[in-house]
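Data block below; observations after.
For this depiction, one protein chain was excluded, whereas all remaining protein chains were kept in their positions.
Now for subunit A:
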Amino acid sequence: MTAFAHRHAAHCESGVMANLLSHHGAPISEAAAFGLASALSFAYLPFVKINGFPLIAYRMPPKAIIKGLRRPFGLRLRFETFSNPEAGQDRLDALLAAGQVAGAQTSVYWLPYFPPDMRFHFNAHNLVIYGREGEDYLVSDPVGEETVRCARADMTRARFAKGVLAPKGLIYTLESLQHPRPAPAHWRRAIARTCRTMLAPFPLVGVRGMRMLARRIARLDPAAEHSREWVGHVVRMQEEIGTGGGGFRFLYAAFLQEAAEAAERPALAAQADTLLEIGDAWRMFALRAARMIRAREPFVPGTLAGLLNDIAERETQFFRQLRRVAA
């Protein structure tokens, strides 16, 4: 059994990568893993449906963090997928027997240790399997405070769940790591990339995507039950789905605070504080939406749209400023 240092994280993919890299001699925080991979984002994709609701993402697509860390750390990663569950389980068992640890992509629904109400069919969950004892795997799932055990059969089922983003048993291992401490230029480049995404001249992405979402919310019929579910879906994507609060804004602020030193740009510390305030505005948006869902205040879509437009305006200013500070 390998000793594996588990740390609690807000988001599965950044948590897995921070713990994996730390295990291999590059001790980094979840925030650094998230920020260096330029994972912060916003996208409103009305034509991609999740349970009948549009996709609203506050980060880059799955695997962006894993792949985004290859350059700054000089990583060689090995990705393996399998055509059948038996082969996938055998390969994982062989890796563990050889003392390796592996990142894995799984469905959330089939993991028995998840609380029942949190078990939805989402296939891009990430965790680390660091050992095996008999019929149990030893699992470091970063969204939990402690490591857990999971029966092999259950884990194999979760790794081979079907549907959108089907993991196909994906496991990934770290073969080599060249730069335990990425150069300051990598930190600055990662920030520049995020600013570019957030200020992108496309209608569905970044601050423009927020404005588009605000326009859509303003058009919701205040009398329809479906409108409340629609707004609830937006809030779930922002708060409940492992974002560390405020749609990853607090997590990214933690990254900027670290970057003040690591990127050799002390002014980034003040940017971190500004982003914390913007995160609070996102939380206020979520709070007002929840109050309207519960009819503690009248359901006025226009009010929510207004709050969202204010946030879009503040983020426009923020990312312009950030681009200058990090240059």
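The working rule: a contact is a pair of C-beta atoms (placed from the backbone, for glycine too) under 8 Å apart; a residue touches a chain by one contact, two chains touch by 3 or more; residues count from 1.
What we mean here is this: contacts and distances are computed from a predicted model.
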| item | value |
| --- | --- |
| Listed names "Branched-chain amino acid ABC transporter permease", "Ger(X)C family spore germination protein", "Ribose transport system substrate-binding protein" or "XRE family transcriptional regulator", with the criterion being the UniProt name of the chain not displayed | "XRE family transcriptional regulator" |
| Options A:E86, A:D221 or A:E240, residue touching the unrepresented chain | A:E240 |
| Residue of A:Q257, A:Q271 or A:N309 in touch with the missing chain, whole complex considered | A:Q257 |
| Sole residue of A:L55, A:M118, A:L204 or A:V300 that reaches the chain not shown, by the stated touch rule | A:M118 |
| Sites on subunit A contacted by the missing partner chain, in the whole complex | 7-10, 30-31, 51, 109-110, 115-121, 143-145, 157, 161-164, 166, 228-229, 232-233, 235-236, 239-240, 242, 244-246, 250-251, 253-254, 257, 272-273, 276, 279-280, 283, 286-287, 289-290, 293-294 |
